[in-house]
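Of the protein chains in this complex, all but one are displayed in their positions.
So, subunit A:
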Amino acid sequence: MARIIVVTSGKGGVGKTTTSASISTGLAKRGHKTVVIDFDVGLRNLDLIMNCERRVVYDFVNVIQGEATLNQALIRDKRVDTLYILPASQTREKEALTKEGVEKVINELSERFDYIVCDSPAGIEHGALMALYYADEAVVVTNPEVSSVRDSDRILGILQSKSRRAEMGQDPVKEHLLLTRYNPDRVNRGEMLSVADVEEILAIPLLGVIPESQIVLNASNQGLPVILEEDSDAGQAYEDAVARLLGEEREHRFMSSQKKGFFSRMFKGG
């Protein structure tokens, strides 16, 4: 049985797809058979970030509607060979994701994979509900600002009430907070909420803090999951997050301002 992880947030543009790409790649790099599903039917992005958009023939909705088999729709990643992508349909509506259809696909994937990562669309409508319904764990992607925190709180409430685990009365979905676009300088200037603020408000365990970085943007544009940028702070932060997701203890990094070098201290006073 696979472990099903939903990457969700409520709010759009906070880094769900970037996170889905990096977490699934990170799990696969460690040898776990992993599949990442794009639930954002109609606005698909994951294939771009995973650089496989030119290889999409069949998609998730085709499989649900019986127009293609899972094998025809799954795309094997070119960089990590234990990673597969199930792309979203660009031309359908989100209502094409029926509960029974999604369950059938997830059950089938469950037999072949160790981890199923579900990349949720923004919002709290049907697509997002389908993405989180079957989840065992949830990575709640949050930016350090008030409206993102509020939306994350909303999605946490939905995880507790509308997921399969909630409906069946099983153990609740395991929740993780992933703080993205974190900029310690702006926190110090009072322009952003701090890690402590967000943790205090949401009251769920912190999986990781991904620093705001040009590298994330560049990697996305090149179709490279940022976790593969192993020298970058953002890449390392995702690597840490994956390790923690698998139960390793790692100290949190990238949460305070970087120390300035000797010269910048000399010339900028400090």
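By our rule, a residue touches a chain if its C-beta (ideal position, glycine included) is under 8 Å from a C-beta of that chain, and two chains touch if they have at least 3 such contacts; residues count from 1.
Throughout what follows, contacts and distances are computed from a predicted model.
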> One chain isn't displayed here; going by UniProt, is it "Probable septum site-determining protein MinC", "NADH-quinone oxidoreductase subunit K", "Thiazole synthase" or "Potassium-transporting ATPase ATP-binding subunit"?
Replying inline: "Probable septum site-determining protein MinC"
> Among A:153, A:197 or A:233, which residue is in touch with the absent chain?
Replying inline: A:153
> Which residue among A:201, A:215 or A:243 touches the omitted chain?
Replying inline: A:201
> When the complex is taken as a whole, what residues of subunit A touch the one chain not shown?
Replying inline: 124, 150-151, 153-154, 156-158, 160-161, 201, 203
